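For this view, one protein chain was removed and the others were kept in their places.
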Amino acid sequence: MLAAIGVSSVQEIFDRQIPREVRLDRPLDLPDGQSEQDVYEHLRALAARNVSAEDELCFLGAGMYDHYVPAIVDMLMERSEFLTPYTPYQPEISQGGLQVMFEYQTAICELTALPVSNASVYEGPSAVASAGYLAKLHNNRSRFVVSAGLHPHTLATLRTYAHGYGIEVVEVPLSGGVTDPEAWAEAIDENTSAAIFAQPNFYGAVEDAAALSAAAKAAGGEQLVTIAQVDPIALGVLAPPGECGVDVAVGEGQSLGNRLDFGGPSFGFFAARESYLRRMPGRIAGETTDVDGRRGFVLTLQTREQHIRREKATSNICTSQALNALAGVVYLSWLGRQGFVELGELLLRRTNYARETLCSLDGVAALHSQPVVREFAVRLDADVAAVRRRCAAAGVNPGADLHALTGRDEDRGGLLVAITERRSRADIDQLVEVLGQAVAAERRGGESGRRVEVGASA
Amino acid sequence: MLAAIGVSSVQEIFDRQIPREVRLDRPLDLPDGQSEQDVYEHLRALAARNVSAEDELCFLGAGMYDHYVPAIVDMLMERSEFLTPYTPYQPEISQGGLQVMFEYQTAICELTALPVSNASVYEGPSAVASAGYLAKLHNNRSRFVVSAGLHPHTLATLRTYAHGYGIEVVEVPLSGGVTDPEAWAEAIDENTSAAIFAQPNFYGAVEDAAALSAAAKAAGGEQLVTIAQVDPIALGVLAPPGECGVDVAVGEGQSLGNRLDFGGPSFGFFAARESYLRRMPGRIAGETTDVDGRRGFVLTLQTREQHIRREKATSNICTSQALNALAGVVYLSWLGRQGFVELGELLLRRTNYARETLCSLDGVAALHSQPVVREFAVRLDADVAAVRRRCAAAGVNPGADLHALTGRDEDRGGLLVAITERRSRADIDQLVEVLGQAVAAERRGGESGRRVEVGASA
Amino acid sequence: MSAETKQRPPTHSTDTALQREPALTIFQRGAPGRRAFQCPELDVPDVPLQDLLPVHLRRSEPPRLPEVSEPEIVRHYVRLSKRNFDLDSGFYPLGSCTMKHNPRLHERVAALPGHARLHPLQDPERAQGALELMWNLERALSEVSGLPHVCLQPSAGSHGELAGVLLTRAYHEARGETRHKVLTPDTAHGTNPATVTMAGFEVVKIATNPDGGVDLDDLRVKADTDVACLMLTNPNTLGLFDSNIQEIARIVHEVGATLYYDGANLNAVMGLSRPGDMGFDIVHFNLHKSFTQPHGGGGPGSGPIAVSDRIEPFLPVPRIVRNEGSNDDGPRFDLVEDWPGAKSIGRLRGFQGNYGCFVRSYAYIRSLGAPGLKDASETAVLNANYLLARLRQLGVSEHLPLAYGELCLHEFVLSGGPMKRNLKIKTLDLAKRLLDYGYHPPTVYFPLLVEEALMVEPTETETKETLDSFAEALAELLHEAAEDPEIAQNAPYTTPVRRLDEVGAAKHPVIRQSL
Partner (left out) sequence: MSAETKQRPPTHSTDTALQREPALTIFQRGAPGRRAFQCPELDVPDVPLQDLLPVHLRRSEPPRLPEVSEPEIVRHYVRLSKRNFDLDSGFYPLGSCTMKHNPRLHERVAALPGHARLHPLQDPERAQGALELMWNLERALSEVSGLPHVCLQPSAGSHGELAGVLLTRAYHEARGETRHKVLTPDTAHGTNPATVTMAGFEVVKIATNPDGGVDLDDLRVKADTDVACLMLTNPNTLGLFDSNIQEIARIVHEVGATLYYDGANLNAVMGLSRPGDMGFDIVHFNLHKSFTQPHGGGGPGSGPIAVSDRIEPFLPVPRIVRNEGSNDDGPRFDLVEDWPGAKSIGRLRGFQGNYGCFVRSYAYIRSLGAPGLKDASETAVLNANYLLARLRQLGVSEHLPLAYGELCLHEFVLSGGPMKRNLKIKTLDLAKRLLDYGYHPPTVYFPLLVEEALMVEPTETETKETLDSFAEALAELLHEAAEDPEIAQNAPYTTPVRRLDEVGAAKHPVIRQSL
């Protein structure tokens, strides 16, 4: 090969192009390569030092949830034809991926009752920040009014982005577990670019989405963009954002057939009203026909995108989450029209059963009394960290430490408990027992966690 | 659908065909169906009650070995196109599977240095029994002379089959760990249909295959069929049967890219000299061309088979082990020409290192001093079961209890230790330490295994 | 019409990408020195090989295995896989093979290390999960078959048949009898007679009566005391249930012979009728059919057997036993080679059988449960009868009449005789043309007693839409043949290769890549 190139060595190819001064004159300081079995053992040893939802009874949620991922999702994601192609730049040989995007968009539109969806964005919180950018492009106003009920990661991400594109973020507090209606109406005016809330909110409470949207439009006018970050699984029982006056509905798609993966990759979904179509970020698959009249699919409305519009693009996103979105639409097809609702209703009932039984414990009280669908917040009359440690010792992860996540004083003692279809009544009862003993022990002033373990293994 | 059929109910279809008296008038006494996640949890709970080679340091072999199975083998076996078709009865749409069989046959021929191979039989021991049947069909003689060095499961299976097709089985003892040459020559005469031995034998010893074959032919004449059960992995360093006067080489293929799976499914390979081609059992893929002259593959020489020849077939085998044979040829391609030999040499050296270090322990002696490739037998001056229990408590499975497998008195105290490329020197050293302490403890008259555990975790 | 479209497939060689791709084997790829495998490091003393292994025992030349990189291997086999038709890609009504959907959950659970990396010689006390699974599967198969004792060991159906006939031999020998004959109907699958011979018996054929069942008179004549066993499939390979089964059992048992049930067609009667209740002594199951173990392009399979009390003493070893554990710590499971009254025929293979298949089929049984299994059989039978009815409605049966009977159970057999005479195309031509339509053809030329047989088994996991389009495709194919029989006679046109020279392949066998 060197002969064909006309060089005497590979080195020469580099020597002729890269100045000596910027060449690395030593080997990289990295371990040597290993055989496949050794790398496997190394990665397995690392995995063994994580306590996963396979290893303990896990009630963690707060944005990502331990739902059961059906085997067909893995099987399809692992097919070379879906796993290894690049973004479908050549539609004639990418109809599989393009049709999946089209189907995914259809499913998201159905879930949200909104007419347009893109083919996925990175994940939940940055989806909200991108929705904010859409609002800025749409009305070029100066302020976002956001509910304190948004996920703390969403608030943080939105602030980071908004500082970049130069928009002020004003936070509206909660009252009684949901966005304070007065403060909300108060904060919004004709300089408000977008009004943003979560459904259900971070504390698990179901917001009155229709009321919040209406109030926002009333105070900010039609140009204002109402944005909701919604939990797709909750939409099995909750009125869809499209029917609640929401302009743009975005959210975290992990619950839909994606693994936990310690936080990613998953996907963000992004749906909106027709009028925002040409300001959407990311890929959109559209239907068309080929020269022989066959139905086919292409990436469409690309004039929104960076590779065409460059500095005028509606977003800088390029590589997105196609494979995770495939998992999403396969999962939704697996659940099916009825199953999707059945699942929501099962979670609704189990979650309320869990909240009731937990709150019947001494030292455990509901943090709010709003309706909840799949997650709820309680306040412990004990040190949350200590209680969680005791539960962990008994093989139970009782949920997330609210204060650790929000840093809000009013969240001290708060515990956010998530329920999935993998958590049976028996699991919930075990949580109640273990948490009850942990709280009791802590309130007695923290003797050893042994009694908790005994309790748990009973 | 019922209307089209012209019945009022599915029941009616059965009522009109199956007499009442033989209908089941009650539901089956089985658990109700479960959701996918519940079945998964149940099967996972069962798996958790097995101590697999993933959970302990495992030196078990004796026919199946914990080799590393490369990820591409799983990936290819899981492809729908290989996983879900039936036997390739329609070659035009089965070229993938048929070519895989052809490639597999080529690989087996290369390993064994024999000119013909079929596309797989069930597994090792029954492969020997099928080879015996081939011999019977070939020379219609009355006796099999078999080496006591065959795997006990092979001996048992051969006896079961031979009793059916009416052939006597005479066993020749070992001396010094290998088949006794005198007794061997003694036992064989012109009534001997086949002379059968294992390479390496069950005790890990390398037999002088060429000498055994020559002696057999000398005593039994050309019509006698020499059959060797060979360990394919050992062929990386051992002279192939085809170069040792062996007529039919068969064996267990599990070592070649197949999981342990608690004993199956794996595959048996079956290779022979040209003259036995038309008496081979099972499927054989052959090369041919289509009407347009394209190269293609078909199941060939089917006149040997049950679906054509029925009671005159050379075997009754139908469904075989195609998917496992695919794993075999993919694995061999992954190892490659050099890698196959490198692996054999690595095992040869590690195995001899293990034998030496183990035999340096008090109360541990080599059971024979013959060359060994990947497995060897030692005799413990202690109760093997008790020693194995102690080792298990220390997370080490030191190997198989010889006497428990063969029931031979001379095997009391025997331990069969297998080495794969997954067992590093460090692992071997740990075995030596743990086994040494276990034997010592037992010889001191069996106080508790605690010291062993301490030793192991050091 | 064709699998997914409403148009007729091409009637000329279309020269597709797959057709243009030459069939290079993995041995024809790569280059010297190329490799995928990186050998773990030599961490023990580098002793000269000849000190460990005398040269005369050593291999002199490395085998000429491929020299390829991982990317080359992946690409080679992924491309090769595209030259296969498979159940996940299309309808596969292959009669007698029960090509039902293979749920992917089964692959997931079978791959759990606790199952997949469990060594077969692991001490039973540390393989309790595996033994309990096998025990539960034995109990479930016993309940489905209506016979009390189960052995999971056989590797496939024909292996189960061999077990069954050897059990029969042992049973008679134990009673001091040597019998020489085994009866099989002329509808029997080839493995039945082949097994009989392998087990040292002589095959005696029994005729089929006009209803497609066993000819009772012929049976009465041939059932003498030299008969060891009658092997039967019920429903038989015509998809018909032999309503004389009780009389057949009486006749066979009267002469002291055993009655063997070939379970390949069990998918018709799960939860509805049981071989044990019909009077069978021995049954084999095909887990890779009725219990959806994926077929893998020709295996692996698994052929457990179930037997009556009188056969039980002869069952192969090892057997699984369940010991009631001391109060709280549940039952314990063990493998034994001996038990009260044991006169075992011994082993049929190494270890405990194809456990990986047990895991899948057990997961299947747990998923469906009792109602689900019954529902599966009912739907399988409904689908078969619906497809048969559709073919009648579309006039297909004018050329391809049902060979026997009116209705069927889970499958039916058509006769291509009229088609051959009226339309000048053989069942083979029809099958090959079906390939262009995007279907796997039904089983052809079996059972042998049906002229130009076409054996159709849709299974319960196919939808009405699929059955309808298949029926339409068959009808269209016959119209096509009526217009121009050469279309089918020269089919297929669109497959990766077209008709292959099987005669030439057998005359001058080339069965490995020349290197």
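Order of writing sets the labels: A, B and C. Residues in every chain begin at 1.
The rule is simple: a contact is a pair of C-beta atoms (placed from the backbone, for glycine too) under 8 Å apart; a residue touches a chain by one contact, two chains touch by 3 or more.
Predicted model only: the values in this text are computed from it and were never measured.
*Asks:* Could you list, sorted by label, every displayed chain in contact with the chain left out?
*Replies:* Its contacts among the visible chains are A, B, C.
*Asks:* Would you indicate which residue among A:138, A:153 or A:390 is in contact with the undisplayed chain?
*Replies:* A:153
*Asks:* From the list A:206, A:364 or A:435, which touches the chain that is not on show?
*Replies:* A:206
*Asks:* Which parts of subunit C are in contact with the chain that was left out?
*Replies:* 2-5, 7, 9-10, 14-17, 20-22, 24, 30-31, 34, 69-72, 74-75, 78-79, 82, 88-90, 101, 103-104, 438, 461-465, 494
*Asks:* Tell me where the left-out chain touches subunit B, residue by residue.
*Replies:* Output for subunit B: 33-38, 70-72, 74-75, 80.
The definition used in the following text is that only the chains that are shown with their structure count from here on.
*Asks:* Compute the distance, rounded to whole Å, between the mean C-alpha positions of subunit B and subunit C.
*Replies:* 22
*Asks:* So what's the Cα centroid distance for subunit A and subunit C, whole Å?
*Replies:* 46
*Asks:* Please report how many Å separate the Cα centroid of subunit A from that of subunit B, as a whole number.
*Replies:* Each chain reduced to its C-alpha mean, subunit A and subunit B end up 49 Å apart.
*Asks:* Using the touch rule from the top of the page, what residues of subunit B touch 2 or more other chains?
*Replies:* Those would be 36, 40, 70, 75, 78-79, 421.
*Asks:* Tell me, which residues of subunit C touch at least two other chains?
*Replies:* Touching at least two other chains: 37, 39-40, 74, 78, 105, 107-108.
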